[in-house]
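Before I ask anything, let me first share the structure, which is written out below as structure tokens.
For this depiction, one protein chain was excluded, whereas all remaining protein chains were kept in their positions.
Chains: A, B and C, in written order; residue numbering restarts at 1 for each.
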Amino acid sequence: MNKKDVIICRCEDVTLEELHNLMKEGYTSFEEIKRILRVGMGSCQGNTCGQLIQRELANFTNTPINKVVTHKVRPLFAGVKLKSIVKALDDES
Amino acid sequence: MKKIDLVIIGGGPAGLSAAKMAAESGLSSLIIERNFKIGGQLVKQTHMFFGSEKQYAKTRGIDIAKILVNDVLKYSDMIEIMTGTTVVGLYKDKVVTLLKDEKYIKVKTKAIIIATGASEKVLAFEKNDLPGIYGAGAVQTLMNVHGVLPGHNVVMVGSGNIGLIVSYQLIQAGVNVLCVLEASSEIGGYKVHASKLKRLGVDIKTSHSIKKAIGKDYLERIIIGKLDDKWEFIEGSEEELIVDALCISVGLSPLSNLLSMIGTEMKYVSYLGGLVPLIDENYETSIENVFVAGDVCGVEEASSAIVEGYLTGLVVAKKLGYIHPNYDKLYLDFKAQLHNLRSGPFGEKLRRGLEEIMR
Amino acid sequence: MKANIVIVGAGISGVSIAYNLAKKGVKDIVVFDDNYLSGGATGRCGAGIRQQWGTKNNCILAKKSVEFFEIAQEELQYPRDIEFKQEGYLVIATTKEEDLQFVKNVKLQNSLGIPAVVLTPKEAAKIVPHLNLDIVTSATFCPTDGHLNPFTVTDAYYLAAKRLGVKFFYQEKVLNIIVKDNKIIKVITENYEVITNKVVNAAGGYSKEIGDMVGIDIPVYSENHEILVTEPIEKIQGPMVISFSLNIYCQQVPHGSFIMGRSDPNMPQGYNVDASWHFLDEMAKTAVNLLPPIGDLRVIRQWGGLYNLSPDRQPIISDVKELPGFYLACGFSGHGFMFAPMTGLLLSEIILGEKTTVDTTDLHIDRFKNSDFKDYEKSVV
Partner (left out) sequence: MLNTNGVPDKKQIFSRFPDKKYILKPKAITECYEEIPCNPCSTSCPFDAIYIGEDINTAPIVDFEKCTGCGICVYNCPGLAIFIVQELDNENARFKIPYELIPLPIKGETWSGVNRAGEVITKVLIEKVSLTEKQDKTALIQVLVPIEFINDFITIRSKL
């Protein structure tokens, strides 16, 4: 398989090859991989890549998938313009 | 900041039923729906549903949506509906932040029912980002909502009920479905759906999967292959197919991000499709007054989602002091319906999964 | 397991201390962290590197640290990019009082070799054109301040230390430190017991708890500070823009996103790192007021992290007279990331009994024994 052509994270354009290389280096938790490859930090917040990476980690570390901890979900669920937040405040007062 | 006693996140079958039952009990609510129409996935389901009469069996999904929407509209004085609105933040002090168009809205509430449903799983294969590769849900939206064909020659990946049903709908739309690929050694969905496809000449290839997509700017061909019992491709089994669309339907996973965001206790349960919240017998999560209903706490059929919606709507209302005149009778009935829907062999994995998340 | 030294915490301070000790030839160094690589304050920080401080100690620590960051990529032989970009910090004054204070600060900074300058609002606008000049009274600018990627630089230190033989244990919480006859004898973690007589407390937000394990009361507390990040856009802002009076820092990182943070004066002390809607409100208001065009950017994520605050907002890098073998690297008050090279160097010197590169008297925990300590750092967001 040409791992360069397998897209894992669309937001940050991360391929399976990059993921596997990092796992081979010893980074075998989602949070570590996220910090280096930026997976899960894009605008979809790991919605798509999350489960793919979870599966790859389970295979690589030989761990049942339910034991592979996935990424932390943080607000916001969709991008909000800073000025929209300000506008809402202005409307309140 | 806007104040309302109950916020229901998701205007699909679970959310709508919850709102209706809460309203019947006397509790007002606000439904937040990301799409521009309420009804959830039902609005693109042109097939008849299974189940029993109480869950509108034999009615087409699109018509079940109409029934549920009408039920809610009858309570327009008690149920506020915000469509085209995304929940962007969910905070522990029960403030829900919303985005509608570019407008940011903060809502303070006492109780939340999260009925966000599920999202489609994706597959990692070569060139999986080529235009022409769709999720089954997107194909349904294109075809059944917008009347647009995804392609002329399509291969479906996945033989669960959705894969089988969408393949049938593709044929109904005049699309040539070359085959359905199933990685496992057996068909995943109901066999009645499989038989329906097979008699229309569609091959269902078990122990097969997509190996690679080929195309310059868009999908032109695919390579499929046979899998061994470890789900590895068997060398030499490759086959090239000329397609202009590939439809991926390899399962759903609960859309539980908002629950993670607010910090409810969660567990990964494969039988339920992924990460789900721990719940009690009334679908209340580890955070008081945060409830779940529908696929978000385990992927099932719309029929169960509807009943779970009714149940949570009933229970939330009671917790906030609005007791339905028929509370006891309804409560038992909803419980019995859920039991009935899940008691067969197809419900076995689900039953085991649900046991795992009971707190 | 036996260890010469156990380091509690593998954030930027812990990995730097480990690296510096190992480089000096210390064997059997073990580092425990109850999280994953940069899972604590380091990975949650604002990623800025600043030398424009109001106290001498902070200025020196920052300047010497920058000197290291300039060569860190090669020194640590790191294959990925640590993204050290020196595009400056523009410190905004908005009051007469700040104008005066900043002139003093720059004088101090210059005297220590930090190339900061005082600017008029117009001059500041040449550096960051989208500033709202209506609220700027003056500014200072240091071109050698900048940005550094917290994840990769921590990773770089970690890999370099590992190559030198340091053993790291992640997801391994230190449960207790056993002291006998005023001597450390053992560190107990979830899965290990380590015989050692030296422990470094680099536990960031949790350093007070580590101190409590050995009966040393460290006068620090933790507090949640929140941050947000926007979608990436084309580059429009080089330097970090920071204002103490407005309570904001805001930088466009090389990836294109804007990272910005502020503190909440009403935040209770504790270990909560939740994100709040309230922060979003205040942050948006402050940022759009100071840098109006960024109002069009979309916030995509927000999070919190712990500041470990010391009484004078300067770090504690020292031994502990009451308990030989116990060393502190804590109380960084939100700036442990940018001081890390010096934290590692100085503490390694202290542990090995070497003459320290700079005078560390004022970094010693004992400075808090007098209620009126010398300096208080006001340049903190």
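Going forward, a residue touches a chain if its C-beta (ideal position, glycine included) is under 8 Å from a C-beta of that chain, and two chains touch if they have at least 3 such contacts.
Because the structure is a prediction, the values reported are computed rather than measured.
Judged over the whole assembly, touch between the missing chain and the shown ones holds for B. Between the chain not shown and the residues B:42, B:181 or B:202, the one that touches is B:202.
Among the residues B:148, B:192 or B:242, only B:192 touches the chain that is left out of the figure.
In the complete complex, the hidden chain is touched by one of B:226, B:319 or B:342, namely B:342. Where chain B meets the chain that is not shown, the touching residues are 47-53, 57-60, 63, 171-172, 185-187, 190-204, 206, 301, 303, 340-347.
Just so it is clear, only the chains that are shown with their structure count from here on.
More contacting C-beta pairs link the chains of A-C than the other of the two pairs B-C and A-C. A separation of 26 Å divides the Cα centre of chain A from that of chain C.
Chain B and chain C have CA centres that are 45 Å apart.
Those residues of chain C in touch with two or more other chains are numbered 275, 280. In chain A, the residues that touch at least two other chains are 45, 74-76, 80-81, 85, 88. By the touch rule above, chain C contacts chain B in their complex via residues 274-277, 280.
Partner chain B is touched in their complex by these residues of chain A: 1-2, 5-8, 10, 16, 45, 47-48, 51-52, 55-56, 65-68, 70, 72-78, 80-81, 84-85, 87-88, 92.
Residues 89, 91-92, 95, 97, 106, 263 of chain B are the ones that touch chain C when the two sit in their complex.
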